[in-house]
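Here the complex is missing one protein chain, while the rest keep their positions.
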Amino acid sequence: MAMVSLTINGKKITVPDDLTILEAANRHGIAIPNLCKHPQLTPFGGCRLCVVEIKGVPRPVASCTTPVNEGMEITTVTEQLEQHRKFVLELILSDHPNDCMTCESTGSCQLQELAYTYGVKGQEYAGERRTYAKKDGNPFIERDLEKCILCGRCVKVCQEIQGVEAIDFGYRGFKSKITTAYEDDLNCEFCGQCVHVCPTGALTGKLWKRKGRYEGVKETDTVCPYCGTGCNITVHSKNNEIIRITSRPWTWNEGFLCVKGRFGYPFVSSPDRLTKPLIKRKSGEFEETTWTAALEYTASWFRKIREEHGPDALGGLSSARCTNEENYLFQKFMRAGIGTNNVDHCARL
Amino acid sequence: MTNSIADIEGMEVIFIIGSNTKETHPVIANRMIKAYRKGAKIIVADPRAVPMVKFSELYLPMRPGTDIALLNGMGQVIVQEGLQNDEFIRDKTEGFDAWKDSVRDFTPERVSKLTGVPKDDIIRAARLYGGSRKAGIFYTMGITQHTCGTDNVKAIANLATLTGNIGRPHTGVNPLRGQNNVQGASDMACAPNVYPGYQRVDLPEVQQKFEQAWGKKLSPKPGLTTTEMIHAAHDKRLKGLYIMGENPVLTDPNQHHTIEALKNLEFLVVQDIFLTETAKLAQVVLPAACSYEKEGTYTNTERRVQRVRRAVNAPGEAWDDLSIIIALSRHLGYPMEYRSPELVFNEFAGLWPALGGMTYDRLKGRGLAWPCPTPEHHGTEYLYKDGFPKGKVPFVQIAFKEPAEVTSDDYPFILTTGRNLYQYHSGSMSRRVPPIEKHAGRAYVEMNRSDAERLSVADGDRVIVSSRRGEVTIAVRVTNQVSAGTLFIPMHYAEAAANVLTNDALDPTVKIPEFKVCAVQVTSAPKAASLATGG
Amino acid sequence: MQKTLDNILSRYRESGGNVISLLQETQDAFGYVPREAVQFFSRELGIAASKFYGVATFYAQFRLRPVGKHKVTACCGTACHVRGAERIMSGIQRELHVTDEEDTTTDGQITVEKVACLGFCSFAPVVLVDGAVHGKTTTDAVIKEIKSLRKK
Partner (left out) sequence: MASETLIRVCMGPAGIAAGGKQVIEAFHAALVDAGVSAQVRERCSSHQVGCMGLCARDVLVEVHQGDVKTVYQYIKPDMVQRIVDEHLVAGKPITEWLVDEVYASFYRKQIKVVLADCGRIDPEDIDAYEAVKGYEAARECLTNRRPEEVIEEVKMSGLRGRGGAGFPTGLKWELGRKSRGDDKYIICNADEGDPGAFMDRAVIEGSPHAVIEGMIIGAFSMGARNGYVYIRAEYPLAVERLKKALDQARTRGYLGKGIFGSAFDFDIKIKLGAGAFVCGEETALIASIEGMRGMPRPKPPFPVNRGLWQKPTVINNVETFANIPAIIRNGCGWYAGFGTDKSKGTKVFALTGKIKNPGLIEVPMGITLREIIEEIGGGIESGRPFKAVQTGGPSGGCIPASMLDIAVDYESLAKVGSIVGSGGMIVLDADDCMVNVAKYFVQFTQSESCGKCVPCRVGTKRVLETLERITTGKGKEDDIERLEKLAGGIKAMSLCGLGQTAPNPVLSTLKYFRDEYEAHIRDKKCPAKVCKGLLTYSIDEATCKACGACLRACPSGAVSGEKKKPHRIDAAKCVRCGACFEVCKFGSVNRE
């Protein structure tokens, strides 16, 4: 691959020639504000925030779509560019509810962060806002289209990554909106990739609602308990309750999850959870008991069978859902503790 | 998987056989779609027109249970057209000539008859796969859950060996594991014939090593597999069973038989997070912590060992499984004292060289794929880079066999089972997720439009599906996803459990049951039955 | 309907389907784009229904609701604008009790549409009534024409 040399803000850099200016800048630690570009998705070029000046080019160009070229002299920050960016932010916010106080995405909203950075309140060009009466009735994803800034990331991720194409741009001009066919309720794979890439509060999890944002929220990086892919997830919890699950963009799964990984956690707080050891009485009914009693009862049965019929009259079934440590210890228990190789798990099922 | 998930993106050809990747491994499917966007050609061989077909260059709608015929047939074409990797065959394999003779009569014409796949498509598939040196094969239970499951896997390996599509980036034989830690559970030797790290129990030197490590005399006799244990329990040879986090009543074939077997036990203890169908049959039920509530490691389908961390505390008096095993062991008189999961990890990492270089500290971030023998080693993104464990890879001659159960006048449909996107396994977790239940909470049997018309049933009608082993009442979903003569029932729904119907015939080598093929009949459900079984 | 759709589809199956052309032929056949048509093409060609909808709502040509028996098209190009097209349009709308959104009379008889420019600029203002050009026209003249349509 050919390399090209160029300067960004006076800094000379050499990069592969198939990069865009934005990618080249990011690779060398130069941040350029943007809303519609997502690293995993093809560029869109709609938000116009990533504009830069190139020496010899009369108008500012979008760095997310412009490829690098040998000898380019690029400036990412000038007073003029900052004015332009403020202008665009003013316009975006003039068509945005700006109800950050109650918005699910406060604190994780890229639009909010840019508005904060640029000190833009959205008052300067106040005017009509898009309003929508209809709410999407699907059980997973809250779609608040009034907060949508039409960056197109959701459309792209649904097409390019998920291959579902449940949504697309509809209408045009100021009436543009992201829509399903015939504006029906969303009926897709509910992977929530769109939620993951949404830079605002337009797309959130219905499960998340009013559960907590960042104050007092603990984030734990762990692994999804569903299929064998082993996606990296981040569990957000507050007061010992899971309030949402996300995945960080720099994980090997690139922040992408499926419906189960993203929205499949509520079983944890199901009222059906077992909370005490149970022993079955003669009547056939279960009765709650203490750990000591349950363990002693179990151990006594194991001892009895082993003594009467030998260790191979006992068997153990371990679980592909338990950890390596637990599985290791389980078979060690069966082999060394009980004395049998009758131990298996459900790999084949 | 011999290769990694990220590796998929660079493949030229992706051959998916017996895997509904888009629904059972959605995030792996994402990688395949990314590869597709970069120009990769995807071949899907499956009795059902699974969602990945949308992205496929070629779809081979094969009859269930005819994988070997298809794979051998593709091999035959590859040899016929000279697409095999001669250098690889010469340097790294053995038994090529004999194998070549064995597939001679798997001509496209014959294979087409056996599989139902058009002759030209078999040839095209062979050319696509054989013509690329960056081609990966992917499969799941659609391959393994057959009486000939082991042979299916070997037939796949033959193809990869034939083309040299193994041991390099963007290639490989890639089984996709179904559960979060199947790989780990296998690695950790929750299997009757091996110790951790696939070290055979019947080898004296291995036995000695573990006796030394564990300070206990160990049995040299291989034990029973899950299905064999169930049979043994049924025959009252097995008296006591300890089940940790499993629900065989729903997940094992021939449900009536399984329930009878568990009832025949003298003692059953089940350790789980819910009172599952299996736990209800137990004498003792021990409340466990779920995945979000404990520390440890999982090993995913690409052999990547990753850290699991506690996000919330387990409810009430539920304990994590590790603590339960430790406490139970103490009560049994074989104390195993570990203050943390990390110490357990260190113990088995010391017993299996493939994990020798791993520590919890090193697993921070993205984890490490085994083998990772030394502290300096960066893990193994793809296997067999430096050759094969036994020196040369053997070509294995595989004969085609019909499935254990074939259709008859009484049972004219082939039933195949599997998962859907939303639910997971026995459903003990996913069915307790309200939005998932709302969206995908009803059992269904998929039936081809033409069959539905013939039987005069409409979408949503309830029918009785019965096999030689049992029957379920279930709503029909009319679709062209299954071909005529085939039915599909997802395994998740206890109220219409697919495994009431399935056959517990086993693969002779690895004892895996034939979930993917059994013969059934369909009759319309009387109105009363519809009401009784409800939603 | 199915027969017409099959017919249209047969011409596009090979080429994979151009969404705009499919929609144009569908609208030619039915006067609008019926939902069933989109679902059918989407299923048969593997093109997402959302894409059809996105295209159908983007281009001014496509209608998602049935069209009236008669069609009145008012040109709103610049030349017509400066010669009072807007007044004519609102006059027609008032007369027929229709709006930009609800553009068809409740009896399904007449649809009133705006069009960017018909290219009859030197004849402005222009209104088409069932395709017939009425140049240098007035609100009254158009309404008279519409009334005679209704009698037909």
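Order of writing sets the chain letters: A, B and C. Residues in each chain are counted from 1.
One rule holds for everything that comes next: a contact is a pair of C-beta atoms (placed from the backbone, for glycine too) under 8 Å apart; a residue touches a chain by one contact, two chains touch by 3 or more.
Just so you know, these numbers come straight off a predicted model, no measurement behind them.
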Out of all the chains shown, which come into contact with the hidden one?
A, C
Per the definition of touch given earlier, which of C:L5, C:A37 or C:C76 contacts the omitted chain?
C:C76
Touch as defined at the start, partner being the missing chain; which of C:N18, C:T99 or C:S148 qualifies?
C:N18
Which residue among A:G127, A:G216 or A:P271 touches the omitted chain?
A:G127
At which residues does subunit C meet the chain that is not included here?
17-24, 51, 54-55, 58-62, 76-79, 81-82, 87, 90-91, 94, 115-124, 132-135, 139
Residue ranges of subunit A at the interface with the undisplayed chain
43-48, 51, 59-62, 65-67, 84, 87-88, 91-92, 94-95, 125, 127-128, 149-150, 152, 168-169, 171-176
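Everything that follows uses one rule, which is that only the chains that are shown with their structure count from here on.
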So which chain is the furthest away from subunit B, centre to centre on CA atoms?
C
Any idea whether A-B or A-C has more C-beta pairs in contact?
A-B
I'd like to verify one number: the distance from the centre of subunit B to the centre of subunit C, where each centre is the average of its C-alpha atoms, in whole angstrom.
55
Approximate Å spacing (C-alpha centroids) for the pair subunit A, subunit B:
27
Roughly how far is subunit A from subunit C, centre to centre by C-alpha average, rounded to an integer in Å?
43
Touching at least two other chains at once: which residues of subunit C meet that condition?
none
Do you know which subunit A residues sit against two or more other chains?
none
Would you tell me which residues of subunit C are touching subunit A in their complex?
35, 38, 42, 48-54, 57-58, 64
With touch defined as at the start, can you tell me which subunit A residues reach subunit B in the complex?
138-140, 160-163, 189-191, 206-207, 218, 220-232, 235, 237, 240-242, 251-253, 256-261, 263-270, 272-280, 286, 291, 294-299, 301-303, 305, 308-309, 311-349
Note which residues of subunit A are touching subunit C in the complex, please.
164-172, 179-183
